[in-house]
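Heads up, one of the protein chains got dropped from this complex, but the rest are sitting where they should.
Order of writing sets the labels: A, B and C. Residues in every chain begin at 1.
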């Protein structure tokens, strides 16, 4: 079937490619004409403006947006002004689901359906397929089924079918799921990313402890400001980070796709010298926490993972300074210089 | 080759079965004669006592123990009294690696090698193979290579080989790894389990938030003791827990073996009515934290995961009572009854 | 000066009493006529309805609200309909500061000033005075200075003046502070309560550890589901909780008013048998976290404190069940019954 795609960054472009491979017709638009031209060269129908984009969509039109969360809302509003009753707007970006709930209500008053699609799979999606978490009205979601089926990975990659498989899990087993009304797709994707933060942090903390397993070989200061390692004889291991992450991929309880990627990264450079350790977060982890707070659900692991990212960016500095100031005030403890380990 | 196995619980028995399938000769012993008889019926050589067990091992003898951590040390000591220089004792249980370091030193004085093997794979190990993290002297580890190769899963189950694979990762790619001197195997397994706790908690917290996504449909009290849900319109989703865990298995960033098991469990009963939520921990999570503390490595996620298990067992009760006592003291806030949600 | 007080619960009534002791004239109103009558008996001017309340205030009128957060907004709106340009509405409840920002804007369009006052001191405020954190336009805040000065504790109770005292800290040293424009008062109070949660949890966790200092005297199961206490000889202390909390009040680094209250509560009943451990939270802790998340500031301690309250109310149950389900799935670990400790 025909689909329009607006926003041809990494994710959007790869989705277009996968859709074209699946035999769908793609109308594409991006504020950067180069991105449009690239996909036209691969067989897409290019558009030079938002108006041109909409005009090239057959009725009822389906327009899929892959834009940064910060500008999705304004683009949906603008786009909806060019569309008409019966059309569908799909937001596949990492948008806040509450915006989706609000947009759906606004669009419904114009007869336009809003479908929100949480999309996981990252830069590997073209090859592996995208895992799709979908929210929206039944009719619109149903109409888009061929698109979802093409984008999703299919059942193949997840090993043997589990005993719990039943008919109503059919699309879930293909890698796409209609999760509920508008907003539900982004809600489920948001929680997915919250979990992702927690898993990533679990691996990262564990690997950091492995890395420190040779602490008993380091020398330590003996002073009131330094807590001595009581039993250095137990910390004499030089662990091969790449090999450990590789062995865990084979038959261990913590094998996962994230571990596959970790083993690959550590295989290339076990010291990770190419990174500084300034970790971004792009919103979903924060929103997951807000949902936990709103609904009174404890989320100590997911919050710890998020806050460690904030700390990695230096955002704890004032708090840390205040701790040092208090220690000086009550105990006369002077800060050790930053460069000392 | 021949190997002795002492401790024929779930794990030990399945390891014997996998070893026999691989053509190895197994001498087996357990304080429960029924466990011995079962494996004798499948082809193992049975022993009636620890003395009998050792006497049936050809020299140099290799005796593998699969016992609860609390009784491993005394059994190793007793066993070592029956063995002689050149023999090897292997501890494959969930022992504390520091005990392994100490045992190795004690056994070395008798000329006996100590090999510690952290073993992951659980009840699925017979079928999938066991992921083995090995510590000990080179010669002893080398001698046991055929045993490790049979117990391990082999390369097959982890999908395409990653670009970082090199020769020195050969055994890691088969699912077993010599991690370092005695203690290193249990150290790596310990951290593995610490990570496992973190990953499990990440999924559990996320699924709990999904479960609460319909909080806006519940009614709430309006009083000073209850924080109202400010925007109930955003919490109206009834999420199908089984279907969501299933869809995430296909192409998402958080796909993993733990998620496969989670999807299966939720497919059987999305309400998990068969569980009360009293979560045990068997030591490795605690030891991982102690290693983090000893070496000064931050582990907020792994500690949160462990502490939530303690809380699930009611161990926060006195602290919680004290919080209520303080609230009453400074604010006149009377506790709401336990049954109110 | 004259002030109107609406909402005569614990806090509101005590504020009226303290104001009357300070020579101010109080017009009082509450939906419960009994509350009005009680204060009229002590010298206040009573009102029978909101209209009556406003009519009894001399122009320009100052009306102070002490209501639950959930109903403050609607009452401010209704009240503002009865008031006129030049009047001041003060919200002294535990309202969300963002509502204050919005209300201020709405009221400003009618010429009414909005002053938000975060109020700490709880049920002890009548005696000790209330610590006041104030937001709002300069003129209105200035006009209310005599009221604030009476409600605040004055400098007396905080011991010797610190070297940093300067003129601009004058009111802060009396216990009230104009923190910024509308919303700033409740913002500072919100963070105050976030800190309070963290401090309370620090004491509660520590006391819980002290309580467990005799764990070495308990007997433990030896099985794979129970992590044994490795060194029971170090956990043989029966700590006198009341005496410890008392001694810490005298010269220790952790002395505080919360500790004074804790020592008093533990002195009455060191086992806290009158409490079940179901800990409420009334909003500010949640809002503090949302502010941390919005601004990217790490708050691991404040969030842990909040989430422990959620857990105390059973809100981790589904997550805990899922952990048990996973443990059964990968390791064949059956849950121990809830009653086992």
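Here, a residue touches a chain if its C-beta (ideal position, glycine included) is under 8 Å from a C-beta of that chain, and two chains touch if they have at least 3 such contacts.
For clarity, every value in this text was computed on a predicted model and none was experimentally measured.
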Message = Among C:35, C:113 or C:304, which one touches the chain that has been omitted from the display?
response = C:304
Query = Which parts of subunit A are in contact with the chain that was left out?
reply = 9-10, 68-71, 94, 96, 122-124, 200-201, 203-205, 207-208, 211, 222-228, 230, 257-258, 261-262, 264-266, 272, 274-283, 286, 300, 304, 308-309, 311-333, 335-338, 340-341
Key: Residues of subunit C (touch criterion as defined above) contacting the omitted chain   = 97-98, 101, 120-122, 125, 128-133, 152-155, 157-159, 162-166, 168-169, 171-177, 179-181, 183-184, 187-188, 191-199, 201-203, 205-206, 208-210, 212-213, 215, 227, 229-231, 233-240, 242-244, 246-260, 263-264, 266-268, 288, 291-292, 294-302, 304-305, 307-308
Inquiry  = Take the complete complex as the reference. Which residues in subunit B touch the chain that isn't displayed?
reply    = 253, 286, 289-290, 293-294, 296-300, 303-304, 306-308, 310-311, 313, 315-316, 319, 330-331
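Criterion: only the chains that are shown with their structure count from here on.
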Request  = Average the C-alpha coordinates of each chain, average all protein C-alpha coordinates together, and give the chain whose average is closest to the overall one.
outcome  = A
Ask   = Once you find the CA centre of subunit A and the CA centre of subunit B, what distance in Å lies between them?
value = 28
Inquiry  = Using mean CA coordinates as chain centres, what's the gap between subunit B and subunit C in Å?
reply    = 42
Inquiry  = Counting only residues that touch at least two other chains, what does the list for subunit C look like?
reply    = 286, 300, 304, 308, 311, 313, 315-316, 319, 330-331
